[in-house]
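Omission of a single protein chain aside, the complex is shown with its protein chains in their original locations.
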Amino acid sequence: MNADDLVELEAIKRVKYRYMRTLDQKLWDEMATCFTDDAVAAYSGGKYRYEGREAIIEFLSRSMGADTFHSSHRIHQPEIELTSPTTATGTWAMDDVVVMTDWDLTIRGAAFYEDRYEKVNGEWKIAHTGYKRTYEEMQPRAAVPGLKLTASWWTTGGVSDIDA
Amino acid sequence: MNADDLVELEAIKRVKYRYMRTLDQKLWDEMATCFTDDAVAAYSGGKYRYEGREAIIEFLSRSMGADTFHSSHRIHQPEIELTSPTTATGTWAMDDVVVMTDWDLTIRGAAFYEDRYEKVNGEWKIAHTGYKRTYEEMQPRAAVPGLKLTASWWTTGGVSDIDA
Partner (left out) sequence: MNADDLVELEAIKRVKYRYMRTLDQKLWDEMATCFTDDAVAAYSGGKYRYEGREAIIEFLSRSMGADTFHSSHRIHQPEIELTSPTTATGTWAMDDVVVMTDWDLTIRGAAFYEDRYEKVNGEWKIAHTGYKRTYEEMQPRAAVPGLKLTASWWTTGGVSDIDA
């Protein structure tokens, strides 16, 4: 590992960060820049598997695109290995919260990602991504006494109802 | 992006990390070192806007200073751009939990920060910070059967009551 390797690591982290941000902000066109053409995604221990950038984006935008779907995916603790000048692997810890106001559900969980990256025309892209969950749980929201949504990116412009 | 740029990025991340830590540890004097004199903060989609370091610190120490206010702000996924030798922008994902034992409330949420940084006398400082929430929710604690606070930085010295 030397300083030049760190520049590559930073570029790899950045494409992963952009992927996670565009997922939660529902910026599907920008998300498409994160993947190789033939990228493969295998979410939830492989239960959801999609081949090709278009299929991945189609799945994510369809299943997570609604304004009532508030998602917060956070990745941590990157362990990235450069395996050649144009390939790398990465392990990440993830945790996520999804507040679905139409389905009256909160889903919370944690997982570990195993990714592969490729450098294409000088830009690192995600070639393979997938995660296996440590745990996941689901909870109806209406059954929680007094639980109240106080801000939403989509319906309150990200502004809180709570007064400081 | 080269290795020298990474040194700047690390310094920018560090001032942001110090800001988040001093917020949760209520170290207001140390927090003051994180901002430019004329820094602007626009929290919660701009609902809470403060101009100048003193106004920012005054707001935060007043609204979050009580020992009954247990906050955990965590930032992730930095996308930092150096826009000149002395200016930079940064996008961060955030999630936070606040346990208010006096108001019997838990507040949880997620957001994205958009920051600007300036290098002043060789030190990076936060010149502008603000976030927009993906979601935020509020929940009364007494209505949760069996919920029990088992540690507090302020009242148990950070030690847990739970026996391993």
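By letter and in written order, the chains are A and B; residue numbering begins at 1 in each of them.
Definition applied: contacts are C-beta pairs under 8 Å (C-beta built on N, C-alpha and C of every residue); 3 or more make two chains touch, one makes a residue touch a chain.
Computed from a predicted model, the values in this text were never measured in an experiment.
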If the hidden chain were put back, which of A:3, A:27, A:120 or A:164 would touch it?
A:3
Contact residues on chain A toward the hidden chain run 1-3, 5-6, 9, 44-48, 59, 63, 74, 76-79, 91, 93, 95, 107-112, 131-140, 143-144
Would you write out the residues of chain B that touch the absent chain, in ascending order?
3-4, 6-7, 10-11, 14, 17-18, 20-21, 24-25, 70-72, 74-76, 97, 99, 144-153, 156-160, 162, 164
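Just so it is clear, only the chains that are shown with their structure count from here on.
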How many angstrom between the C-alpha centroids of chain B and chain A?
22
